[in-house]
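With one protein chain withheld, the remaining protein chains of the complex are depicted in position.
Each chain gets a letter, A and B, in the order it is written, and its residues are counted from 1.
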Amino acid sequence: MIKFRSLSKSARTGITSYSIILLAFAILFPLQNLGIINHSISGQLVPICTYIVMALSLNLTVGFLGELSLGHAGFVSVGAFTGVIAASSLQDKVSPDPLRLVIAIIIGGIFAGIVGLLIGIPVLRLRGDYLAIVTLAFGEIIKNIINCLYVGVDNKGLHFSMTDIKSLGMENGRVILNGPQGAVGIEQIASFTAGIILILFTLFVILNLVNSKAGRAVMAIRDNRIAAESVGISITKYKLTAFITSAVLAGMAGALYAMNYSTIAAKKFDFNTSILILVFVVLGGMGNIVGTIISTVILYMLPELLREFSDYRMLIYAIILILVMLVTNNDRIKLIRANASAAIMSWLRKAMSRTKNQPKGKEDAHNG
Amino acid sequence: MDRMVPYPSNSIVPERDVDKRPVLETHHLGIDFGGLTAVDDFSITVGRSEIAGLIGPNGAGKTTVFNLLTNVYQPTRGDIILDGVSTSRKTTAQINKMGIARTFQNIRLFANMSVMDNVKIGMHNSINQNLLSAFTHGFGYRRSEKASRDEAMELLEFFNMEDVAGAEAGALPYGAQRRLEIARALATHPKIILLDEPAAGMNPSETAELMENIRRIRDNFNIAVMLIEHDMNLVMNICEGICVLDHGKVIAKGSPDEIKSDAKVIEAYLGKKKEADNNA
Partner (left out) sequence: MTFVSNLINGISLGSVYAIIALGYTMVYGIAKMLNFAHGDVIMVGAYASYCTMIYLNWHPLLSILFSIVVCTILGVVIEAFAYKPLRRAGSLAVLITAIGVSYLLQNAALLIWGSTPKIFTSVVNIKPLSLFGGKLTITAESIVTVAACVLIMIGLTLFTQKTKMGKAMRAVSEDKDAAELMGVNVNTTISTTFAIGSALAAVAGVLLCSAYPTLVPTTGSMPGIKAFTAAVFGGIGSIPGTMLGGILLGIIEIFSKSYISTSLSDAIVFAVLIIVLLVKPTGILGKKVTEKV
């Protein structure tokens, strides 16, 4: 058998991340079905899965492509609402729930991808903070437009309006999207299993991409744009590839997320949600797949775990966030940590050698 | 015709290359930065298997010429003809596909990636792998990855770097980073490779090895080499044609011997004789 340590870094990442997800599923799925874990946690399983996918997909843009996006929730939103519209309009035509869910997720992914393409073409020409601010703007525009959108379905098909429900002109149809109130009367067909499958799919796509010609080109652009161009890499093509892949995955997550609730409004996917996902990615480590999964779970559960502090929990969350950033990024604190761990290691080594050849160790101690 | 090494000449290069189409020609190339002319009327011709040198005092515009040739800067005037085809309105990436590869004065490696990956990235346009196989790792993924790994390894062996294939590029010693940058440029299958100060920061034994490598590159890959260098020993030893740039203008072209005795070149490097006398 091949030793784990001798494997390449990417192979290790793959094995670790797949096993974490499968293990979590193997433990949580029976517990959930037997009703052992309490309701509040069980209700969080689908959202956690979808947030993991959102964070992993954002990591593709921020960590692997190296472009700061502040509008990721916009893609999630597009996926969520197109997914809901697809599922609702197919309610009577496609009867098995899982199949309808899959169709909704795929539709959500496709539309988010199209929006990603439309946004990506102009936006990816910009650099750094300017790109960040434009993605932010696009996120807000998407939210704003969905807020004004009315969609209904009757036996003639889908009806769209930007003004109100009446102007949909339906006869005994069903309203799917009701402007600022968002999507209403969603069938809650999302499941934990679907969430796990979506995560596995996301891992498959991202890990494959990273270990391919296209993935190397993306990372080359991140590391040194000018050098990447000089070896014949088309910047626009690969930036778009990464950006659209990220959007598609976010849209799929959005569709699944929406199917977990009976109603969902566009303001759920605002700037703050984009930031929340970004925090997961940055704390998990840019370009770090396993780290992103772990940080998403911890940070998503943190407010739940802090529930006993009731009103103070978000305050504590904020303080923890600041402290973690300070501890992980300050040079002096890093140095103290490094020194401490070096001291512990050398002490351990000394202790080890002392137990191994005692007489010599004693002599050393005398000399010292 | 405006040859890098004027024909007829006593140099061996034109004899070898003169009947073939030159790999690179520039006609009256120039660029202005906000009213300031950085390079002007730059016209040269480089033979198919020539080792050419571009020298000149600091700030003469040598790197700017490389940036013009690779369209990192867009020329204000003039034409660049690569193997008979104009490169105007082509992007840096397209120009590389047409056959110009380069290294950079301040090394630009993909520092967070492995040495092997750096070379593989250089082979980007010759690896036969589409997006479908990238996402699924099927449809010929393994075949294309193996082919690229083998070719990258060959290139690394050429530079005696096969042992560090798995190391992080940014962690390599300086000399090895320079070699890796050349290997990456060669991986793009160029017709001409531009080396921007390849010997900068190297000790004499490393420089000697570099000189040997440059000759081997020309002979093995059968391509032209054009280099910017301040080390006159290196330039005079390996370059067959030399172009001297001062204040953005070509002041002399010719074989090493012709350049060594050119009055204008001596003036550009040492200052005017009159001034020198006055100072003394």
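As a working rule, a residue touches a chain if its C-beta (ideal position, glycine included) is under 8 Å from a C-beta of that chain, and two chains touch if they have at least 3 such contacts.
Only a predicted model underlies this, so the values are computations on that prediction, with no experimental measurement involved.
In the complete complex, the residue from A:Glu140, A:Asp154 or A:Glu187 that touches the missing chain is A:Glu140. If you put the hidden chain back, the residue from A:Ile15, A:Leu99 or A:Ala318 that touches it is A:Ala318.
Remark: the omitted chain is touched by one listed residue; of A:Ile20, A:Ile41, A:Leu68 or A:Ile165 this is A:Leu68.
Only one residue from B:Leu24, B:Ala38, B:Ile51 or B:Val72 touches the chain missing from this view: B:Val72. Although one chain is hidden here, its contacts on subunit A can still be listed: residues 62, 68, 122-123, 125-127, 129-130, 132-134, 136-138, 140-141, 144-145, 147-148, 180, 226, 271, 275, 278-279, 282-283, 286, 311-312, 314-315, 317-319, 321-322, 325-326, 328-333.
Here is the rule we go by: only the chains that are shown with their structure count from here on.
Rounded to whole angstrom units, the spacing between the C-alpha centres of subunit A and subunit B is 43. Note for the complex: subunit A touches subunit B at residues 205, 208-209, 211-217, 219-220, 223-224, 226-235, 241.
On subunit B, the positions that touch subunit A within their shared complex are 70, 72, 91-94, 96-97, 101-102, 104, 108-113, 117, 120-122, 124-125, 127, 129, 131, 133-137, 141, 144, 148, 184-185, 187-188.
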